[in-house]
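Here you go, one structure.
The other protein chains are all here in position, but one chain of the complex has been omitted.
Letters are used for the chains, namely A and B, taken in the order the chains are written, and counting of residues starts over at 1 for each.
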C-alpha cells in the first residue's frame, strides 16, 4: 500500500518541479542570478504585503473613522473620537462609570486573566517539567500525556469541559458523592472566571512544559555532578544551579504566554460566551463582537481597541527584548 | 518486576518521599489530562436516556429490555435483590407507588408485585453507535470535514512552498535589502493577526473571498514563523553543496527544489505539523469570514451545533470526538517527532 503512495508522491514532487522550472529558469536568464532571490521572495512578500503590512496601515484609517461601512471611502473621518470614546471614564477603577463599560470590563477581566493564568500556568509548567526531568521510566509517554491537550482545538477543549461542568455533569456528581452540594459552575460569575483560567491552563501548559523541559535538558549533566561533589543540597542545587541556568528559557516562556494570554479568545468564547453577563468577556471578544458579531458593525471602535491592544503587546515584546539583551550581556 | 522498574532511581536504592510525590503527581496529571477526553469519549456512546442519568455512570450502560408475550413494547428488565423472588430477573410492566408490577418473561401470564427498593435495573454495556451515524445521516458532517481537510491541506502545501522559497532567498543569497526584508518579516512576529482583524477583513472582502475557503487560506500562508524556522535551518546547509550543484548545471530553481528542499526536510516537517495544527484548530478568523453553513469548517460547525438549542448532547459529544480523532491519531503515531520538533523550535 505504501509503495504506490510513495510513487505518487514522487510523481507529484516532480510535476510540481516541472511546473515552476520553466518560469523560474526564464526569470533567471532575464534578470540574472543576483536578482533571482527576489523571485523566490515574491510570493511570500505579496501575501505578506496584502494581508499583513497593508492591514497594519489600514487599521489606523479605520480607527480614525466612524460609521458602519466597511469601505474606507464611505467612512467619515472622526479623528480620535473612537479612542476618546473608549477611554472616557469618570472613574477608571469602576467600569460602570465608563462610556464603553463593556470595554473596560473586558480590560479588567483580561488584566486579571493574564496575571492569574500566566502565573499559575508557568508555575505548574515548571513543576511538571522538573518532575519529567527526573530519571523516571516512560518519560516520553508522560511528556506526551501533558502535551496532548495542546493539540486539541479550542472548540473541542471548551466542549469537553462544558460537558464535565454542566449542572448534571461529572464534577457535580463527584461533589455530591462526597457530600458537598452542586454548583452551577459556568453561570456563577466568580466560578466561571475561575474555570476559564483553569481550562486555558489545562489546554496550554503542555506546550510550555515541553519548552521548559528542553531547557532543563540542555543543562549539562556535569554541572550537577560538580554540585554533588561540592555537597550542595537539593534546594541549593535547584536555586543556585537549575534556576539561573533555566532563566533564558523561563523568560521566553513568560513572554510567549503573556502575549498569548492577552489575546485569549477561542476556548472562553465557546465555554462561557463571555458570560454570565460580561464576567468572562476578554478584550479580543469585545473586538470581535463590536466589529463583527453585533449590528451595526462598529469597525472603527474595534480597530481602535485593537490598536490599544497592540500597544500593550508591543510593550511586552520590547520588555522581552530588553530582558533577553540584559541576559546576553551577562 | 514492574515495581522494580517503577522504583528505579538514579544511583539510590531507596524509594523515598520525592519518588512517591513524583508518581502521585504523574498519575494525577495523567487522570487530569486524559480523563476528560476519555469521559467525553465514553459519554458519546451513551443513549440520550443514559446521558440524562444522574449520577452518571462511567461506561455507556443501558437498561436491558425484553419482549414479553402480550405486551406491545419491550419491557425493562430488573434483577430482584431481596424478598421472595430474590435472584430472578423480571420485566417491569408499570410502577405503582412504592411497588412495581412485574412479570417473569418465561411465564408472561403471572403478574408479580415487588417493592421498588428490592429491585435493580439489569444493565449492560451498549454502545449507541447511533449517535455517530446520525451525524452522517441528518447532519452534513462529511461536508464540514471536507472543508476542514481542504483548508488544512491546501494552506499547508502553500505555506511550505512560499515560506521555504522566501527562507531560501534569505538564507542563501546576498543581495541588497536582504536584512531589511528579514527584519520586516521578523517584526510581524510581534504583530499577531488578531490585531488587524478589521482591515484584513476588508482586504479579503475586496478580493471577493468571503465565504470561500480561500478567505481562510490566503491570509494565513505567509507565516513569519515558518520563514524564520526554515531560514535558520537552511543556514546550516553548506554553501558548497549549492555550488557543487551549480557546477553540475543546476539552475537556481533546481538547486532549491532538488538540493535545499530535500535537505531541509526536518525543519519542513516541523512546519507541516504547526501548519496542520494551526489550520485544523483555527476558530476566530473562520468565524469572521465564513458565514454560510455549507462553508463551515469542523470547528465552526461544532460551535454552531453547540449553540443550537435543538441539539442534543449525544450528537454534540459524538461530533466532538470525531473532531479530535484525526489530530489524536496523528499525534499517537508521530508524538516523538512532534514533541521533539516543538521543543527545538519553541514556537507554536
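The rule is short, and it goes like this: a contact is a pair of C-beta atoms (placed from the backbone, for glycine too) under 8 Å apart; a residue touches a chain by one contact, two chains touch by 3 or more.
Keep in mind that, in the parts below, contacts and distances are computed from a predicted model.
S.K.: Can you work out the missing subunit's protein name as recorded in UniProt? Choose among "Heme exporter protein B", "Sn-glycerol-3-phosphate ABC transporter ATP-binding protein UgpC", "Anti-sigma-W factor RsiW" or "Ferrous iron transport protein A".
M.R.: According to UniProt, the chain not displayed is called "Sn-glycerol-3-phosphate ABC transporter ATP-binding protein UgpC".
S.K.: What shown chains does the left-out chain touch?
M.R.: Output: missing chain touches B.
S.K.: Who touches the missing chain here, B:100, B:169 or B:259?
M.R.: Checking the options B:100, B:169 or B:259, the one contacting the hidden chain is B:259.
S.K.: Please identify which residue in B:48, B:84 or B:248 touches the non-displayed chain.
M.R.: The missing chain is touched by B:248.
S.K.: Against the chain that's been left off, what residues of chain B make contact? List them.
M.R.: The missing chain touches chain B at positions 238, 240-241, 243-250, 254, 258-259, 262-263, 265.
The criterion applied here is as follows: only the chains that are shown with their structure count from here on.
S.K.: Could you please state the distance in Å, as a whole number, between where the Cα atoms of chain A are centred and where those of chain B are centred?
M.R.: Chain A and chain B have C-alpha centres separated by 18 Å.
S.K.: Under the touch definition given earlier, write down the residues of chain A that touch chain B in their complex.
M.R.: Residues of chain A touching chain B: 17, 20-21, 24-25, 28, 33-38, 40-41, 43-45, 47-48, 50-59, 61-62, 70-72, 127-128, 131, 134-137, 140, 142-156, 159-164, 168-170, 173, 176-177, 202, 206-207, 210-211, 213-214, 252, 256, 259, 263, 265-266, 269-270, 284, 287-288, 291-292, 299, 302-303, 306-307, 309-310, 313-314, 317.
S.K.: Which positions of chain B touch chain A when the two form their complex?
M.R.: Those in contact with chain A are residues 5-6, 8-10, 22, 25-26, 29-30, 32-34, 36-37, 39-40, 43, 52, 54-56, 161-163, 165-166, 168-170, 173, 175, 178, 181, 184-185, 188, 190-203, 205, 218-219, 221-222, 227, 251-254, 256-258, 277, 280-281, 283-284, 287-288, 298-299, 302-303, 306, 313, 316-317, 320, 323-324, 327-328, 331, 335-336, 338-339, 342-344, 346, 348.
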